[in-house]
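Below is one structure, written out as structure tokens, with a few remarks after it.
Note that this complex is displayed minus one protein chain, with the remaining chains in position.
Chains: A, B and C, in written order; residue numbering restarts at 1 for each.
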Amino acid sequence: MARLADPRAMSPSRPGRTRTAPPVMPPLFPARGRYRSYMLFGACCVFFLLSSLLFLRVVDALAAGPEAWDDLLRQFRHPLYLAYNVAALAGFVFTARRFFFQLFAKSQPPRIGPLPRPPLAVLPPLLGAAWVAATALIFCILWGAFP
Amino acid sequence: MVEVVRHDIVIVGGGGAGIRAAIAAVEADPKVTVALVSKVYPMRSHTVSAEGGAAAVVPGSDDSLDKHAYDTVKGSDFLADQDVVDYFVEQAPLELTRLEHWGCPWSRNDDGSVATRPFGGMQIPRTWYAADKVGFHMLHTLFQHCMRFDRIVRYDEYFVTKLLVDGGAVKGVAALDMREGKTRVVLGRAVILATGGAGKCFPFTTNGTIKTGDGMALAYRAGVGLKDMEFVQYHPTGLPGTGILITEASRGEGGYLINSEGERFLVTRDYGVGQKAELGPRDMISRAIMQEISAGRGIKGAYGEHVQLDLRHLGEAKIMKRLPFVRELSKTYAGVDPVHQPIPIRPVVHYMMGGVDTNVTGATDLPGLYAAGECASVSLNGANRLGSNSLTECLVFGARAAIEALKYARGTSEGNETALRRQGEEEMARIDALRGRKKGGERISQIRREMNLAMERGCGVYRDQASMQQTVAEVAQLKGRYADLALEDSSKVFNTEILTALELGNMLDVAETIAVAALARQESRGAHACRDYPTRNDQKFLHHLLVFFTPAGPRLEKKAVTITRFQPEERKY
Amino acid sequence: MKHLIARLEPVIWALFGGGFFVGCLLMPAFIFMLCIAAPLGWLPEGALSYERAHALAANPIGRLALFVLIVLPFWNGANHLRHFVIDLRGIRSDGVVAPACYAAALVVTGIAAVAVGKL
Partner (left out) sequence: MSDRQKKTFVITRFDPDKDEVPKTQTYEIPVRPDWKVLDALNFIKDEVDGTLSHRWSCRMAVCGSCGMMVNGEPKLTCKTALSDYGDTVEVGPLSNFPVIRDLVVELEGFMEKFKAVKPWILRAKEKAPEEGVYRQSPAELEAFKQFSMCINCMLCYAACPVVGNEPDYLGPAAIALGHRYNLDSRDEGDAERNQVFREEGGVYSCSYANECSEVCPKNVDPAAAINQAKFLAVVDWAKSFVSPRSRKK
């Protein structure tokens, strides 16, 4: 039996004229079928929260001076940190695939004010190109090649 | 105690004509309230399934009202009332424009004007379209537009079972509220019937299951004549088995009809459609297909023999732009992709030219009762309707009926509520007695199946006296057996079995009028092709036939055709 | 509180959307380089030495980039967490979860502004 939905789901503001059986959630929700991928997508919010805090630490260490910075990089070598970061990387890539490459293009309105949207067919390649460019830029900067 | 609600106008049926009427009524008078009583949620109404388009002269084009009128009259085999046709063609462009203003997504030309396509029996492309989902877009536009008026009070999933008459005038309806299983009384000073056709009397039809001739039966039992019932339109291109409609627009856009030899028989053989070939009127093309099949040039399939509709030469791009729904339907329901394969098709019952007898104002002979749309016979379509006239007809005469009903309502009383309530209570008792009734042993589906077969046999594309006689007898016998119907479901809430039983009763009444009228018309005209009388006989039959209910059986009456500008001539294309 | 959040929904959504953008477009590269490649010593010597890293971070573009990299993903995560909890538990706990999520996001925004300012 599927989980019950909110008892007011899809009910009229005045109750119907006869007794009804309460609404149930879709039978596969949340653990199976396509919902699993959706719930995984939702769970990835943890990486957004934690990685954001991690970057706060990075800034903090940079502000605190060279010892703190070196100390932080040393901490990052700890297997737990590494494991988290590998998982976070996977999470962000998963989110990017689901949101950025699958949903983002079609979420663009046909025009925003006077600006027309580029044809839908070219948007995913454009997004892909933007992603590659941004990633390459960050790689170069952090690699020390630029600036 | 039966519950009673009161409005100014009661509209039965929430399809194209019903909603248009409701909007017309509330727009015309800032005070009236309208009850829109429908047995399904209005967006489910069968207007939704119309595909090809709606006809109206495009203002400023090289078309003219006269040409549209002439095409319609000629298409009707001169049985259309020409005053009605004149009013129709004049109002048609305004109505379609109004719908455009309400948001209907008509397909467009590059300059932003409304695009038109050719249609069967029309000299000039004057069929406005929204790809091949015209009925769908029109119905949803109308329904969405009607939501803005709080004075249109909807009674969704209420099945009207009786017209309530007091002092010789209709004052409301009794309706079965499906949700609660209770009969209620909806009173109004005028009632408009807009319940659609009765294609479900037949086994193979493009019609949805809701099209059971309810409005026709209601009016018939209230003593109003049903007119031109013998004229049943067969649509040439339905899918065998399911009867699903493949729009005439597929021919309008250039599709071919081919037989088992791959031959375009409408071009190579003489079926009276001349140069028009696939764009001939529906009655002629349906007959041509049946002749091809009886000449042994049909293709055998799981559901009998058929011919094919070939769209391959149109190419994928055009099919996707103009006929995407045809492609979807063919793939889903026939397993063929029209881009690569021809579609199997055969003539299937599509439309009832006949219906509740009304004049040009939509009024019946019973004061307070109006009708519009397919359930009415305003005599626009005569013996054969031209494709794409009916959607426009719903709008033109839906609006007209509402205006006239409003005028009438202003000058009439509300009726005696006690008497009307009593009628409602009687009706309630009748319906309650039917629920879960164990008497007799007849199954709904059995009687329905036998009725379907009888109608197919006697009132098909080609008819003959002997089989029509047999059908009349069979339907009469089925009506007797209907009284012994056994029902299993005694519950109240959403009891669809009782609904099907009541619908079957309506269909049997309508089926009987069709068969009786067909038998009486001893000629061939429009959709009525009688093998014993293969030609039109203007001397004896240039008139409408009305069928009236009497306890002893249907009674026939003649009614003159209004002929003004266009004198009858041989119908050739 | 509920109504305040409802009124601010467009802003929150904008931040949420921005967070997705940053998270999807920039985060993978940063995490890989800074949190995986650098500690494992895959980067060239000195590429992320304190001096270079500080120089990169402390210039105005660097500060802005870091601020965005912290704040937007957090708003995204906060909003997404709220919806995730609704998926798991229904709307009934939203009266607590939503204010908590957004309050945390506000706090992080404030801290990030200070931290970036101190660079």
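Note that in this section contacts are C-beta pairs under 8 Å (C-beta built on N, C-alpha and C of every residue); 3 or more make two chains touch, one makes a residue touch a chain.
Bear in mind the structure is a predicted one, so any value in this text is a computation, not a measurement.
*Asks:* What shown chains does the left-out chain touch?
*Replies:* Within the full complex, the chain left out of view touches A, B, C.
*Asks:* Identify the residue among B:Ala54, B:Val84, B:Val160 or B:Ile210 that touches the chain left out of the display.
*Replies:* Final answer for the missing-chain contact: B:Ile210.
*Asks:* Would you write out the residues of chain C that touch the absent chain, in ascending order?
*Replies:* Contact residues on chain C toward the absent chain are 2-3, 6, 9-10, 12-14, 17, 80, 83-84, 86-87, 90-91.
*Asks:* Which residue numbers on chain B touch the omitted chain?
*Replies:* Interface residues of chain B facing the absent chain: 40-41, 43-46, 48-49, 59, 94-95, 97-98, 100-103, 105-114, 133, 136-137, 140, 144-145, 147-148, 156, 179, 208-210, 241-242, 244-245, 302, 325, 328-329, 332-333, 335, 443-445, 487-489, 491-497.
*Asks:* At which residues does chain A meet the chain that is not included here?
*Replies:* Residues 2, 5-6, 8-13, 16, 18-30, 33-35, 38, 41-42, 98-99, 102-103, 106-113 of chain A touch the chain that is not shown.
What we mean here is this: only the chains that are shown with their structure count from here on.
*Asks:* Per the centroid of Cα atoms for each chain, what is the distance between chain A and chain B, given in Å?
*Replies:* For chain A versus chain B, the centre distance works out to 53 Å.
*Asks:* Just the number, please: Cα centre separation of chain A and chain C in whole Å.
*Replies:* The mean C-alpha positions of chain A and chain C differ by 11 Å.
*Asks:* Which residue numbers or ranges of chain C touch two or more of the other chains?
*Replies:* none
*Asks:* Which residues, counting only chain C, touch chain A once they are in their complex?
*Replies:* By the definition above, chain C touches chain A via 19-21, 23-40, 43-44, 46-48, 50-54, 56-58, 66, 69-71, 73-74, 76-78, 80-81, 83-84, 87-88, 90-91, 108, 111-112, 115-116, 118-119.
*Asks:* Please give the residue numbers of chain B that touch chain A in the complex, ascending.
*Replies:* For this pair, the touching residues of chain B are 177, 179-180, 493.
*Asks:* Which part of chain A faces chain C closely enough to touch in the complex?
*Replies:* 5-6, 30, 39, 42-49, 51-56, 58-60, 62-63, 65-66, 69-70, 73-74, 76-77, 81-82, 85-86, 88-89, 92-93, 95-96, 99-100, 104, 130-131, 134-135, 138-139, 141-144
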